[in-house]
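One protein chain is absent from this view; the other protein chains keep their places.
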Amino acid sequence: MSIAFKSDESFREPFRYSNSDEAILRFPFPFAEDSYMYSVNIEPHVRGGPTGAFQAAFDVDEHYVAECRERAMVLRQDPSRCMVLPHMVPAQWDTLELIMESLAEDYPDQFTLERQGETWTWTNRPLGLRDRFTFGDLRSLPREPFEYVTRQAQGDFTIQDQREGNLFMDGGMVTTQADWSLEFDLGMSFHEWHGPVPVAHELGVFDRALQYLMRIQYGKPVRRLNWTMTVNPRLDTSPENYPVWGPDRTTVTPGNVGDALHLRVELQTLFRLPRSNAILFGIRAYLASIAELARVPKWGRRLHRVLRDLHPELAAYKGLVRYRDAAVGYLAAFDDGAPTGAGIAPDTARLRAAA
Amino acid sequence: MPEQTIKSRPVYSPLQLDPGGRRHLLVADGEGVAERGLAPGTAAADFDERWTIVSHSRAIPSPDEGVSEHGFRSLPHLLAALRRRLGDERMGFRLYAVGAEPFLWTINALAGELGLGGAEIHLCAVGPQARRVFCNHCRTITEGVTTNVVTCAGCNASLFVRDHFSKRLNAFAGVQVDAESPGEIPDIEELYA
Partner (left out) sequence: MIRSEPLAIRVGAIESLSPTLRRVWLESADSGLLPASQPGAHISLTLRGEHGRHHNSYSIVSACDDRAAYQVIVRRTAQSRGGSRFIHEALKVGDVLQASTPNSQFPLQPRARKHVLIGGGVGITPLLSFVRELRGRDAHVEFHQFAQDAEIPVFERLLEPFGGHGLHVHPGREAFDLGALLDVQPLGTHLYCCGPPTLMETAQATAVALGWPSTTLHSESFAPAGGEPFVVRLGRSGGEVAVGEHESMLEALENAGLPVASLCRGGACGECLTVVLDGIPDHRDHVLSDAEKAEGRLVMPCVSRAKTPCLTLDL
């Protein structure tokens, strides 16, 4: 299967980003109903789902090359956006094996993994890489295994150590995050790193989620969707660089909100890793402007209703306060009050014309 | 005793002897401090050994076996001895610490490095509530913060002092408060005296 990579995209000033029609139709739209509240909402991560974004273990799309380049830029500006505690070396190798095997299986035209015993040869055609190394030997790779392989995958990743009846976030590659700090949260337990999230603790969401995650079995990964909004197609919305991107939030007007405001959806996947018994948490971020999403009639109606009726504490936590009214005003034009179908699928194969 | 406002803000309980342990060491960051962190019915003498930072240069821990009170000149002086002691200790040991919050998490980090898990370390915060603040933007830690907003000692950002706490960094998170509207700073309040 060939992918038309949009290699010239930019996720920072000056922005250059858009989704093709196919990318819009395969977008993991996160709202299955017309209103939103936290839930555990975990399901098995199988190959296949309501849209094309769910078809692979680790989804690769038209933005792959540009996103990998963006990641490399973030790391040149701040290497601490990838950190792994020393005891997680087995989990690093587990992650490398899982991602390489998955990419090679799901995208054989783009990635090849050859193995002769412990000697592995990895070919990444979109990035023009070919590396031979010894599995298990840190010195045979140009970087530590976790950083090496996550530089070649879209989305952020963390590795959780399971011990003392809890999960500890003991490593991560975090360059496309929605405003949380890897360096600050490194080493925290499950409830601690979720500490700042409002409302959910009282609902017991994290207690149940932790119990569920600790029982995830090898070979049976799970997934869920999370969402927030970003002004401009900016991937690096880290707390570290908040002084740089924070002002973007004040630039949204009713006139530009359709193209400037993006829905940022995280397809979160969780895999049990074999040697380390750790959990790999993949946080695959997808961006689409609300104008792009409104080209799907069902999504235009539903997004209007969700944002209009969103719990104020959630709106504040997700950073939407400054532009929520502009967004709701813009989307109102796409909501004729008609009923929307259940589930997240677009329920159409054709988009409205672009504005 | 500090209140828990969010889940990542540690809460502390007055200390009691852990009945599952066999040897108990209590460390405190000043004279008279330990007693303020013990539960009713628990006395400092209940612990096999007590180490106290007494902050004068003539203090010296005893070299003899079986002595239960030891005085140390400073935190680094105590930490050097504690590192050696934990390296020599056996399973069944429990470590207790009473003092200001930053002291506790320094002790905790050393204990974790030497193999103790959560069940083997017991902490209780007493005394000044001034905070160490980690600037999320430049990584500088500003010490002794008592206000809701502080100027970062590294990059000069006006930082809102959050309750989100990192045990590893032994600091609270600080995030620029006026990034979206430069110059708009909330009223300064003394919160952590």
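Order as written gives the chain letters A and B; numbering starts at 1 within each chain.
Basically, contacts are C-beta pairs under 8 Å (C-beta built on N, C-alpha and C of every residue); 3 or more make two chains touch, one makes a residue touch a chain.
Since we're looking at a predicted model, the values are computed, not measured.
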item: Absent-chain contact - pick from A:Asp21, A:Glu43, A:Glu118 or A:Glu313; value: A:Glu118
item: Contact with the hidden chain (one of A:Ser20, A:Thr51, A:Thr123 or A:Gln162); value: A:Gln162
item: Touching the absent chain when the full complex is considered, from B:Pro10, B:Gly30 or B:Gly118; value: B:Gly118
item: Which of B:Leu86, B:Cys138 or B:Cys155 contacts the chain that the document leaves out; value: B:Leu86
item: Missing-chain contacts mapped onto chain A; value: 45-47, 57, 87-91, 94, 97-98, 101-102, 115, 118, 135-136, 161-165, 215, 217-221, 271, 274-278
item: Hidden partner chain, residues of chain B it touches; value: 20-23, 86-87, 89-94, 114-120
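Please note the rule applied: only the chains that are shown with their structure count from here on.
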item: Complex contact set, residues of chain B against chain A; value: 6-9, 117-119, 134, 136-137, 139, 157, 162-164, 166-169, 173, 175-176, 179-182
item: Parts of chain A lying in touch with chain B, wherever the complex brings them together; value: 80, 164, 181, 183-188, 191-196, 201, 206, 239-243, 246-247, 249-250, 322
